[in-house]
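Every protein chain of the complex appears in place save one, which is left out.
What follows is subunit A.
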């Protein structure tokens, strides 16, 4: 839900239900990184209500577009985090498998020598 004025769409408050600090704080981060944003912040009006208000003021672009771009950025960041993480885990597992194999082969060579 968007609260703003009809004449000036460069400033608006977005009220998101079923969200909390988890999304709002990371979106605030990506919003702050956007040079078009002059001000942004978020608040949770009441702790027992699952709702967060995100305020966005821009240099002129529509606030909703800027917020959308911020979410897009966050999503792309997440995607990159996921691929990097998956690759790191894969590499770690592969290198461990190689290590285990080396130990095994050492053992077998030792046993061969003893024979």
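The criterion applied here is as follows: contacts are C-beta pairs under 8 Å (C-beta built on N, C-alpha and C of every residue); 3 or more make two chains touch, one makes a residue touch a chain; residues count from 1.
One rule holds in what follows: contacts and distances are computed from a predicted model.
Engineer: Out of "Geranylgeranyl transferase type-2 subunit alpha", "DNA-directed RNA polymerases I and III subunit RPAC1", "18S rRNA (guanine-N(7))-methyltransferase" or "Large ribosomal subunit protein uL13m", flag the one the UniProt entry gives for the chain missing from this complex.
Structural biologist: The missing chain's protein name, per its UniProt entry, is "DNA-directed RNA polymerases I and III subunit RPAC1".
Engineer: Kindly state which of the options A:3, A:21 or A:99 is in contact with the chain not pictured.
Structural biologist: A:21
Engineer: Against the chain that's been left off, what residues of subunit A make contact? List them.
Structural biologist: 2, 14, 16, 19, 21-23, 25-29, 32-35, 37, 64, 67-68, 71-82, 84-89, 91-93, 96
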